[in-house]
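Only one protein chain is missing; all other protein chains are in place.
Chain lettering (A, B and C) follows the sequence in which the chains are written, and residue indices restart at 1 in each chain.
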Amino acid sequence: MGIYILYISFLSYSNRKTNGFNFCVSSTLIIKTLFMTGYHTYKTCIEACLKCAAICNHCASSCTQEEDVKMMARCIQLDMECAALCYAAAQLMSLGSDKAKEICRICADVCEACGNECSKHQTEHCQECAEACKQCAEECRKMAA
Amino acid sequence: MGIYILYISFLSYSNRKTNGFNFCVSSTLIIKTLFMTGYHTYKTCIEACLKCAAICNHCASSCTQEEDVKMMARCIQLDMECAALCYAAAQLMSLGSDKAKEICRICADVCEACGNECSKHQTEHCQECAEACKQCAEECRKMAA
Amino acid sequence: MGIYILYISFLSYSNRKTNGFNFCVSSTLIIKTLFMTGYHTYKTCIEACLKCAAICNHCASSCTQEEDVKMMARCIQLDMECAALCYAAAQLMSLGSDKAKEICRICADVCEACGNECSKHQTEHCQECAEACKQCAEECRKMAA
Partner (left out) sequence: MGIYILYISFLSYSNRKTNGFNFCVSSTLIIKTLFMTGYHTYKTCIEACLKCAAICNHCASSCTQEEDVKMMARCIQLDMECAALCYAAAQLMSLGSDKAKEICRICADVCEACGNECSKHQTEHCQECAEACKQCAEECRKMAA
């Protein structure tokens, strides 16, 4: 971001005698857009988190209806943790919070743990959940980088 | 609330020649207080909902660690639904939303279903959850009345 | 759903001498699918709710950064209520809850109120939010029907 602002300052200097006013307006817009992080900046990651949260809820509920629920116990536990974190991460990103990156780091860890557990089970909901967790972990890692 | 406002209007009329200004200020405060529903108006119900949400999360997680998880399947499912609704109800009440009563009505139903299921099991977390659900259902019924 | 079950019962009767076993398996699958409501049954509505929740959070946050915040006060309030309800509705649908329809009915009302308020403001986030609320209200009405 620093580079952008330097570039804008430079332009500001070189243009000030010609179309100073127009430049001022457009540079303000650029700066506003640069600092107005939120839904549009993080859209891909927010969408991955929200999809993952919904599929984790679905997976947890579906696990309770399996024949061998005991085998699904760890999956249910991680689904619940993952859904809670994914939604919190999506909220903080949508709000443009300073803490968005930090929560995405934790979210990525939980998504990985949940995805690994889900991938052990052959049920459709677990396979689908493993895939959603994997994608969400990737997006959250990019965010947190 | 209509009655209060009528009463205030009447006072407003009868007092306008004497201490009109002071009355205006105090009636505005009364009206503001009447309409400023939220955390303090619904405190008991909000606290019951938040406690119930936390205990439902705890119960769901503890159920996954029981020997016979299959027996706990319905309990886990209802715990998850109940936690989601209790928190949403607490949020809408804290925000002073017009829809607080309506969500409390649904919340009461889910709390009852969850409490009934939990009361069938002898584990400490289920007994504790049954009690929290029962109290929350009662408070939500009062709110929705 | 009653019609489907009657139809299955009829098929069950007419086929029992021929390929009874296969039929039993497939009809069980059909019944399971019919009753296993959740993420896949409600996918369009869940996605509309989650998108609306995220955009409402974004709109509320962006409103606090406008020049005239006072003009945005009602918008912020309704954004917060709408985000809370949209996420709760998405959770209950993803969990396949019996109460999904009822919460969608309330959610539709709040989405409409929020969308109407947002549509009064010309800011990009409000216009975007008005659109997301309108779509979510429509999907929730279909769900609740």
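The criterion applied here is as follows: contacts are C-beta pairs under 8 Å (C-beta built on N, C-alpha and C of every residue); 3 or more make two chains touch, one makes a residue touch a chain.
Worth saying up front: this structure is predicted, and the values here are computed from it rather than measured.
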TODO: Could you tell which one of A:Met80, A:Cys126 or A:Cys140 touches the chain left off the display?
DONE: A:Met80
Task: chain B, residues in touch with the chain not shown (by the definition above) - done: 36, 38-40, 46, 50-51, 53-55, 57-58, 60-62, 65, 83, 87, 90-91, 94-96
Task: Residues of chain C in contact with the chain not shown - done: 57, 60-61, 64-65, 68-70, 72-74, 76-77, 80
- [ ] Name, in rising order, the residues on chain A that touch the hidden chain in the full complex.
- [x] 77, 80-81, 84-85, 87-88, 91-92, 95, 97, 99, 102-103, 106, 109-110
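As a convention for this text, only the chains that are shown with their structure count from here on.
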- [ ] Indicate whether more than half of the residue numbers at the chain A-chain B interface occur in both copies; give same if so and different if not.
- [x] same
- [ ] Indicate the whole-number Å distance between the mean C-alpha point of chain B and the mean C-alpha point of chain C.
- [x] 23
Open item on the list: From the mean C-alpha coordinate of chain A to that of chain C, what's the distance rounded to whole Å?
Closed with: 21
Open item on the list: Nearest whole angstrom, what separates the Cα centre of chain A from the Cα centre of chain B?
Closed with: 31
- [ ] Two or more other chains in contact with one residue: find those residues in chain B.
- [x] 77, 80
